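With one protein chain removed, the remaining protein chains of the complex are shown where they sit.
Take a look at chain A:
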Amino acid sequence: MCQVEEEYHEQLERVDRLSLSQKCMKCKEEPAVVVVRAGDAYCRSCFRESFIHKFRAMLGKTRVIFPGEKVLLAVSGGPSSCSMLRQVQEGVGHNAHKKLRFLPGIVHIDEGGALGQSIEMRRKKTSDLQQMFRSTGFPFYIVPLEQVLDLPGSVLVAPSARSDRPDSAYKAAVDLFLQSGGGSDPAGPRQENGQESLLDVHESRTRLLEQLMDSVQTQTAKLDLLNTLRQHLLVHTARKHSYSKLMLGDSCTRLAVRLLTSISLGRGAQLAQDTGFSDCRYGDVVAVRPMREYSAKEIAFYNHLFKVPTVAVPNLETKTSDKSSIQRLTESFVTKLQTDFPSTVSTIYRTGEKLQTACRFSSAAEDSDRCLLCLSSLEPGAEEASALQATLLSERLSQTRGPLSSVPVEPEPAAVGRCCSSGPCGGADCNAGCSSSPTGPQVAGMRSLLCYSCQRTVRDMSSVHHLPPYVLSEAHRRQKRSAMKEQISQFLLDGAEEHD
């Protein structure tokens, strides 16, 4: 924030129309074909080169992915993830200049069930994808979103990360990898040939999933919930097949949208994890975002010019208007900005970068300190001055006006939440204490397990009972645990922590 003097000023003017036969700014010979940022026009081959370089430089610079490590690529079929797949494909290929030395696999989550698509249509999409994945030679897994209904509760419990590996460990791993000849193994990525796929989905499962999605009333919350469920399933799939990294194809444009959306949804505390290069909240599976320096435009151009196949998969946002959800509205805002003031998007994105925190996964942090749904750490204590408290306060204040009208006040979750965390009943016998609220005891207790933003999402649901069993049972477990803790707390000295 203290860097307002940075170099953005001069670029803030609208783009001048570029002349017709502009030369590439890099080689200064070939005619330019793409304008990446204001004024940066590249020719075809320089564009390709810089695109590829950026990917490898990103992985090299961050040193998060170790040689020989199993990395699961989440491919939706959209432009960004397909482009990422191409980069990996070329990177591990035989004649790659700077070879990528990890073992890739592919996962695709078929979300057709949440979108009300027919099974025929889903089969067609997945068989297109299957064809594309098979041609890479990597192991792949096509997982229907319905499987989220059968996840184990352990998905929500982050096992502690492998002990933080220092920088020297990276070098050691490289040496070891080279010694073992891993670098020259042509069939490197061919491990077990996981080809888990074609949709064997029971209609009843699809119906349950539909019920879950239908129980969410706003599009904003729907998108948020879908995002959460997808993430859980991705992490679970990675664990199941012992991948320790999950590669996500979020582009810089997408992340800028997410960053602004996160702020408006009250996810400020999670910003760094939501948009940074690596995301350690899942402990043993670390998510990385190597596409985060590419704009959606660069990706679209690259895919078109170099024939990267994509599979058009309609999603919840297809054909919706700008105002259908906060996510969509933010996207339209960001793309408008991008058009009129091209440097602003990268400014947003760089802001996100500054928020990047060190990957500190404290295994000491108890599950109960993490949000049940998004696994981000809950705001420490009830800090008087935190944004969350401020929001809750204003919510409360705006509510007190409510009773003036004759309409009976809807059971406000904020009130319930307050009661559970800091109210007189202290959360313990809250199940009994607040059960007068028509939302039911479980809902009430659940709020205290969620971060502010996930609370909002859950509040938009007509009933939490539609949530998948693993979420409900884990919620129950945590509730029981905190009740027990409460009971024994008076016998403990100094309110000592974690003795249970």
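Operating definition for what follows: contacts are C-beta pairs under 8 Å (C-beta built on N, C-alpha and C of every residue); 3 or more make two chains touch, one makes a residue touch a chain; residues count from 1.
The rule we apply is simple: contacts and distances are computed from a predicted model.
S.K.: So one subunit is absent here. Using its UniProt record, which name fits best from "serine C-palmitoyltransferase", "Ubiquitin-related modifier 1", "N-acetyltransferase domain-containing protein" or "RNA polymerase II transcription factor B subunit 3"?
M.R.: "Ubiquitin-related modifier 1"
S.K.: Could you tell which one of A:V216, A:M247 or A:A300 touches the chain left off the display?
M.R.: Here the residue in touch with the unshown chain is A:A300.
S.K.: Which of A:T206, A:T310, A:S346 or A:Q479 touches the chain that is not shown?
M.R.: Once the missing chain is taken into account, the touching residue is A:T310.
S.K.: Tell me which of A:S127, A:T335, A:T351 or A:S377 is the one touching the absent chain.
M.R.: From the options A:S127, A:T335, A:T351 or A:S377, the contact with the absent chain belongs to A:T335.
S.K.: Taking the full complex into account, what residues of chain A touch the chain not shown?
M.R.: 15, 17-18, 20, 22, 31-35, 41, 78-79, 117, 121, 253-254, 257, 296-297, 299-301, 304-305, 310, 312, 314-321, 327, 331-332, 335-336, 338-340
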